[in-house]
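A single structure is presented below for examination.
Only one protein chain is missing from this complex, and each of the others stays in its spot.
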Amino acid sequence: MSEYQENSVVESIERLADALYRLTLHAPCIAAAAKPGQFIMAACGHSLDPLLRRPFSIHQAATSGTIQLLFKVIGRGTNLLSELRPGQSLSLLGPLGHGFQLPPSGPLCLIGGGIGIAPLFFLATKWLQQPRPPESCVVLLGSRTAEEIRQLATDFSELGCLVGTATDDGSLGHHGLVSDLLPPFLSDLKQVCTCGPTAMMAAIAGLCRDTAVPCETSLESHMACGLGACLGCAIPGADGHYKHVCKHGPVFNAEEVAWSR
Amino acid sequence: MSEYQENSVVESIERLADALYRLTLHAPCIAAAAKPGQFIMAACGHSLDPLLRRPFSIHQAATSGTIQLLFKVIGRGTNLLSELRPGQSLSLLGPLGHGFQLPPSGPLCLIGGGIGIAPLFFLATKWLQQPRPPESCVVLLGSRTAEEIRQLATDFSELGCLVGTATDDGSLGHHGLVSDLLPPFLSDLKQVCTCGPTAMMAAIAGLCRDTAVPCETSLESHMACGLGACLGCAIPGADGHYKHVCKHGPVFNAEEVAWSR
Amino acid sequence: MEPLIPPTDLDLQVAIGPLRLANPVMTASGTFGYGAEFANLVDLNRLGAMVVKGISLEPRPGNPPPRIVETSCGMLNAIGLENVGVKRFINQKMPFLRTCLSRVIVNILGDSIEEYAFLAHELSGVAGIDALEINISCPNVKKGGVAFGTVPEMAAAVTQAVKRETDLPVIVKLSPNVTDIVAMAQAVEQSGADAVSLINTLIGMAIDARTRRPRLANIIGGLSGPAIKPIALRMVWQVASTVSIPVIGIGGIGTAEDAIEFLLAGATAVQIGTANFYNPGATEQILTGIEHYLRQQGETSIRAIIGSLRLGV
Partner (left out) sequence: MEPLIPPTDLDLQVAIGPLRLANPVMTASGTFGYGAEFANLVDLNRLGAMVVKGISLEPRPGNPPPRIVETSCGMLNAIGLENVGVKRFINQKMPFLRTCLSRVIVNILGDSIEEYAFLAHELSGVAGIDALEINISCPNVKKGGVAFGTVPEMAAAVTQAVKRETDLPVIVKLSPNVTDIVAMAQAVEQSGADAVSLINTLIGMAIDARTRRPRLANIIGGLSGPAIKPIALRMVWQVASTVSIPVIGIGGIGTAEDAIEFLLAGATAVQIGTANFYNPGATEQILTGIEHYLRQQGETSIRAIIGSLRLGV
């Protein structure tokens, strides 16, 4: 495993919804090494304010040397990212962390809530590199409203996944929680992979535990280094010890995590 | 006298030479109030680093509501300015300070060294608003090499000034100091107005004193507020008291300044 | 998200000991001149109070230039306490200040206890002065130049001497360059201070690598601006959790959110310093932002915010 500090170049930036962007970057070293579930740290802006890099999942990585990020503008760093234009540069550090562990065969269910959908697309792409039927890759996407997931739902469909959607306002698919969509599939699944709000992942982890389906969850934490050096990104583990999201994760087996804390 | 904190909009930015730019901004309040020799403080960049505004002379102000800055990239603030593009905004504070005091009639000699040329163009424009012959406005421009002043020399000529040039490398006009050009004119002059490196202004102040020609000099100092509030911009005055460049200046009668310190 | 409570229903009044302010937004000494400098840019009648540039008995010329240098998210200043002296202050600066509706607080400084006491005496009768703020970050000449603000006993002695000479409310402005800011606050509280304000600048330095010289003629200077906010906030919280007199929070405040952090930590009011330089409209924007915050939080009084930091789970 190797990390790179790579000066990437913006190839394109698309606005998928109000505050949702997809950024395509030329970053050949990172693209070649990336595995689904890993992330990069991006240096947003060109001054010492904001100071720290921001972590983003690798949304896609192509053999052509590009990677994609899918991000939501929530503060200063992501706002600076949204202002990037083709040709401009962005310093990346990656690929970082520990990605999804996959079973030899499916079916797999990928469940993404909001911006947590980001890493699942790269995961689905890799999983479907071997020819597999759509039922082997069920994708359940949840968000507040339709606009945040319409494009992504299409992308997953085109990839050859079976796609279900849920929205808080009922504007697309199931009117309610994305975890509501899981139970019908559970008995057949070899594994669940999920990323999204903690409450959502905790609910899904609970469903999986009850039915003994392995569940891989991708977690967030505030980070300074992304390298396991600062020890800033700790979260409580099920064994009573702290885990470091950047190094032990961001993807953890759901059983390793202390969900209730 | 009134100052404004005005959010200006970039109309155009021209690169006149390697590190020399002319920025045209829509800033109607400041444009209407500006007097030659006054300056603005510009908030470079959109973060708290760099923190302080940067002072720039008003290079031109038009009744159409635009002002121009002429600036040289020397550090982070000016580098950020050079990256501005039409339509972007720039917060300005101004017009600030005390401009050039002019005699009722000429001839006048304006002497600019390097980026010190900036305020003289607005001054010449105002002076020549009344119809006057070229000899009433002698302009002497000095710089390292031709490229830094070629465009400006043309601009002053087109305005109707008599223009002389000097360069350190002899690539345009006199090969040597711009102050070398002054003596032949001195006996006829009603006033000299100068802005440039301190050594140049000190030499010119000396020549003027010897021939009893009034001399107005525009000075620089590191500034935080530009409003006379922080007392950071002090320079030693001839009377043994500190003067504040932003409030008493930036234009001082040469006799007020302690040149030797 | 929008106004639950109409503007007129918001109560922004706070009390600094016996002194009532229309709102908690004040300017910090040395960053707002004598008020007039900002008259075209800020509605001076809207401010809770203006603290003027530090005044000494005699005029002081200040330090040679360069006096200021920018640092990462901050600045160093070594103005050297340049000021017009108490006489010219009263004669030339007070007439304008008296025309403003906001409170006027005079920051005083000296190099001996006697000088502080005499200044307090001189300023006490003057119409339009609402309170004194004692800057104790100055060197005590009689004690070999050790700053009054670094030794609790010296700070206490200055406070007592000033209190003896004046009926005006007395705010003691604390220096952050100490091991134990709480001990300093307690010392001046016990000596009769009506309030404490903190923090003054942290001592810093900058060097020009090319010339190998200090960037300030004075070599060292005072660090201010957003860079110091976390330190200031910590000290305000520690002091506000300990003393019972009001605390005025100062240090790196540039936005309403910054100001609110200090109020939550226990500050009764805040002072805006360096932000006046990079954003002359900062004080009014902060005031408007605080009003907005109160509405968002469903509060009608600023006093519901002060010290309301939530600790524990």
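Letters A, B and C name the chains as they come in the text, with residue numbers starting at 1 for each one.
One rule holds for everything that comes next: a residue touches a chain if its C-beta (ideal position, glycine included) is under 8 Å from a C-beta of that chain, and two chains touch if they have at least 3 such contacts.
Worth saying up front: this structure is predicted, and the values here are computed from it rather than measured.
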Visible partners of the omitted chain are A, B, C
Going by the contact rule already stated, which one of C:Cys138, C:Ala227, C:Ala282 or C:Ile302 would touch the omitted chain in the full complex? C:Ala227
Out of C:Ser72, C:Ser124 or C:Ser301, which is the one that touches the chain we can't see? C:Ser72
Footprint of the hidden chain on chain B, which residues? 48-49
Residues from chain A at the interface with the omitted partner, ascending: 2-5, 43, 48-53, 93, 221-225, 227-236, 241-242
Could I get the residues of chain C that touch the absent chain, sorted low to high? 71-74, 76, 150, 177-180, 202-207, 209, 211-214, 219-220, 223, 225-231, 233-234, 237, 252, 257, 260-261, 264-265, 293, 308-311
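In this section, only the chains that are shown with their structure count from here on.
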Name the most central chain, where centre means the mean of Cα atoms. C
So the centre of each chain is just the mean of its C-alpha atoms; given that, what is the distance between chain B and chain C in Å? 36
Taking each chain's centre as the mean position of its Cα atoms, how many Å separate chain A from chain B? 54
Touching at least 2 other chains, the residues of chain A are 48-49
Provide the list of chain C residues touching at least two other chains, using ranges where the numbers run on. 72-73, 226
